[in-house]
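What follows is a single structure, and I will ask about it in a moment.
The complex is shown incomplete by one protein chain, all other protein chains being positioned as in the whole.
All chains are identified by letter, namely A and B, in their written order; residue positions are counted from 1 within each chain.
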Amino acid sequence: MTANNQSFWKKTAQGVKGFFTDLGKKIADWFRGVPTRWKKRFDSVKTLLSNANGKVMASCFVMGLGQLLYAQWIKGLIYLVVQVAFVLFFVFVGAKGIVGLFTLGTVEGNAWYGVEGDNSVIMLLLGILSVIALVLYIAVYIANIKDAYKIQCIVESFKQPPTFRRELGTLLDKNFYKVALALPILGVCVFCILPIIFMILIAFTNYGGKTVPPRLVDWVGLENFGKILTLSDFAPTFFKIFGWNILWAVLSTFINYFAGLGLALLLNRKCVKGKVFWRLFPILAYAVPGFITLIGFKFMFSYGGPINYYITKAGGNAVGFLDIDAKWPSRIIGLAVNAWLCIPSSMLLATGILSNMNTDLYEAARVDGASSWKQFTKITLPYVLFATMPVLISQFIGNFNNFGIFYFLRGGLYIDGYFLASDTDLLINWLYNMSIDNNYYSIGAAISIVIFVVTSVISLTVYVLSPSYKQEDTYQ
Amino acid sequence: MKRTIPAIAAHIALLVALICCVGLLGNTENTEGVSKFNGELEHNVTLRILENDTAVKQGYLGELLAAFNKQYASYGIKAVDANMDQYTDLANDGPFGYGPDVLYQANDALMKYVDNRHIMPLPTESIDCFDTVGEKSWQAYTRNVEGTDYVFGVPVNVQGPLLYYRKDMLPQNWQTDWDDDGDGICDIVQYWTDMYRYSKQLKQGNEVTADGAKKFGYMRSFLEPYFSVGYLYSYGGYTFGNNNTDPKDIGHSAGESYKGAWVVRQLASVMDERCIDDSVTVTAYSALASGEYFATVTTPDVYTLFVTEMKNRGYSDEYIEENLVTANLPLLPASGDLEDESKGWVESRMMGGIQGYAISSYTKAPNAALAFVNFATSYEMILRRNELLGIVPARTDVASAVGGLSAIINSNLGEGNIVVMPSISEVAQIWTPLQTFFQDLAKDPFRTDGYKYDTVNKIKQKLVEVDEQIYSAIFTLA
Partner (left out) sequence: MKKLVKHPKRLFGVALTYLLLLVVAFVFLFPILWLVLASFSKSGSLYSFKGFFPTEYSFDTFKKLFVDTEMYNYPRWFANTLFIAVMSSFLGTFLTILTAYCMSRFHFKSRKALMKTTLLLGMFPSFMTMTAVYLLCTQFNLVNQHWGLILIYSAGAPMGYLTQKGFFDTISISVDEAARIDGASNFQIFIKITLPLAKPMIVYTLLSSFVWPWSDFILPKLLLKNKDLYTVAVGLMSLDNTEFSRFAAGSVFIAIPIVIFYFALSKFLIGGLSAGAVKQ
């Protein structure tokens, strides 16, 4: 046992060491490659700029002009329309937005007298939107010049440039991914990335407390981060909560994942009759919205709840499952309730994955006389792990940022030794206490950046190390 | 290359030129401030009124709107239910045009909006009920902004805790054994010491209700600071200094407030563990009806809930009226010990609130909105509100006309035994620390592995810590 343990630790240590030396090498290589890469890029730009003919220059001046001169009517017109649209956008919204990003407003509103004033946060938001539009514009502009130059090269080598119809054709084949990804990426940019950028920028302002619109918000640089660093209560609470948060995320991910997988396998057994019926029970748990279940569980474990009713009825003392002294009971109940909530969906996922598995492997294994445990560890587990590793990581992240569980089960407590937090709170609950409950948006944003940096390093490392990232095509 | 770069530069120049031209045109103008209340009613407008759920459910809002719309039909003014969540945050909705025109909320919620001018200062000379509402009520809605005192809302009703008890559950022999002061009223509902003694007796006894549930005396969850902090107030504690306006001075540990905390701990010991979390709060209605609890403390507006529960149990209206009694809170012993009556008595102080109407700064029809507020706070409407909802009117003329509870609570407010919740936004930070403290304290008598608060010094020290915690919640990050 000890020998085994030792070799395990040794292996782990070696793995970690190997990872860091690898990482170091990679980073060094990347930096070594920088000059060459830039030179290459610079050279190609130089060739383009010096070889460009008049028609390409026309495209440099107004988008699509060169293409029109080459009689590429539809493409030229599209570029031209894009140019006009962008100009209109910048004239009416974009320019103001970019200026607003720097000033964050100059006129304070006063609703009592109907003075409209500037809304700093809206200006910040529109500013970010405008910068994104500007970046997009530059990208289209460069693509437009490159395209004109490409046509020039083709014409100069006495060939026919591709027709518009043929270019459209590649969009369904070779460039299919560009068309397919355009819409999802646009959506994610507007509703996920833009708000995140907004939040990051908020960390550098004084938005929060009483400084909210109509009051004018201002840039304060790194002041918020300075505040966090100098706050003596911050670090001890942070590390205490962080430790529990990691433990929670690891445990709950592990429990939910393997219990879900186990359940899926159990239901997949040949001897189980009426699979649809048995599977219905976890689905029921899945079908009731999580917050309702959480409220229900909180009541069940409360002093007036059914569990304590039976305990006192049997002559025992009521148990405070979730009360102020119940640090570990609450934590364990949290894990169990979370498992109850998450196992159904992880079972569904595992079922979906298993259904796509090649059964030939099992036949072969059975012929070889492998035990069912061996079949599980050698065939099923690697397969499922491979297919779900990225999901596992996103589940880890989901659990790490699981706000609802302790908010509903044990909210509204500040425990001694914690700064505005309780001993079951996760970082996200703490963040909520500080930023939303207490209105300190900018401090909250700064803290979430700190938390984000720490957690993202961890999960990204795991992800990059995982086999499904390294060898995506194992099963293809 | 020589010609390409100028082409790109020309492109940029073209863009910048276009933007600058339009940018110069688009400067916004500044308007100078004038009060929006000019006394001229806006015509043909719709007012969106936010009321609380009870008023909607019991049909009061419907009556109010119908009456108002009838009277103002000639102006084309129409008031409608805003149909929004009763706790909706005007700061979120108002500036973007989604908020109501007139809101009915509690003073802490409404006065929070003043910080950023989301609600309007009201011209006191145009408020019809100005003279009939007590000074303490107006205080909750007054704020000094840049050197001038403004009134931001019109008080409608006063919320303050009352004692609810079952007269038919008093001990049989109370006239001989439980009426030492000989005033013909049972001492149990007059003195906390007797309430404590009676509750202890019931707890130790084996009496059960018809359903087989064990009987208890006084039951009240301590989790909600709104109901618990009053014990600290009764012995000299306070929330914010300078009449609840100075957040730098936090005084839950001031005076002899530890005595109040000790009373809480003693009361908890004669209940059971359900007083630690909020289990008792919602049980109270049915538990009082079933005879499981003898008494509890809660606000006057839930009277109908008790009545409904008792009706469900088959009691007649007359029986309920006779036996479900609401009364002023009992007196506390000056000694701070429920087992020691020797040092005389102090009055129970409790936290209360004042609900009222305010007008959103984003309304398009401020004068019509003011007309609505005046209409809704008229003598007749407030009287009707009291009839339908059982609220305690802030209008003293209605209160004295109705008498009973309303008179008691109004006089409590006048004498300072109801301490109105602070109207400053910092009040948001007191709840969690206090809630944690009271939970901890109520749990103490039930601890099996050593008490945390069994001496006065331990309680004193903890109260100081609570104040420090609130202070740091308010100021550390600001």
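Convention: a contact is a pair of C-beta atoms (placed from the backbone, for glycine too) under 8 Å apart; a residue touches a chain by one contact, two chains touch by 3 or more.
Keep in mind that what you see is a predicted model, and the values were worked out from it rather than measured.
Considering the complete complex, identify which of A:V188, A:A235, A:V250 or A:A364 is in touch with the unshown chain.
A:V188
Which of A:M357, A:L381, A:I415 or A:L465 touches the chain that is not shown?
Residue touching the chain left out of view: A:M357.
Check the options B:D93, B:E273 or B:D444 and report the residue that touches the missing chain.
B:D93
List the subunit A residues touching the unshown chain?
Spelled out for subunit A, the touching residues are 121-122, 125-126, 169, 172-174, 176-177, 180-181, 183-184, 187-188, 190-196, 198-199, 263, 266-269, 271-272, 275-276, 278-293, 296-297, 299-300, 304, 306, 309-310, 313, 340, 344-345, 348-349, 351-360, 383, 386-391, 393-394, 397-398, 400-401, 403, 428, 431-432, 435-436, 441, 444-445, 448, 451-452, 455-456, 459-460, 463-464, 468-469, 472-473, 475-476.
What subunit B residues would touch the chain not displayed?
With respect to the unshown chain, the touching residues of subunit B are 53, 56-57, 83-85, 88, 92-93, 96, 98, 211, 279, 282-283, 285-287, 290, 305, 309, 312.
Methods note: only the chains that are shown with their structure count from here on.
Whole-Å distance, subunit A centre to subunit B centre, using C-alpha means?
From the centre of subunit A to the centre of subunit B is 41 Å.
Which residues of subunit A touch subunit B once you look at their complex with the stated criterion?
46, 49-50, 52, 56-58, 60-62, 87, 90-92, 94-96, 99, 107, 110-116, 119, 141, 209-210, 212-215, 227, 231, 233, 302-305, 308, 312, 317-318, 320, 322-325, 412-416, 419-420, 433-434, 437-440, 443
Residue numbers of subunit B touching subunit A in their complex, please.
1, 3-5, 7-8, 10-11, 14-15, 18-19, 22-23, 26, 28, 30-36, 91, 94-95, 115-118, 120-121, 272-274, 276-280, 283, 361-362, 425, 428-429, 431-433, 435-436, 439-440, 443, 446-448, 465, 469, 472-473, 476-478
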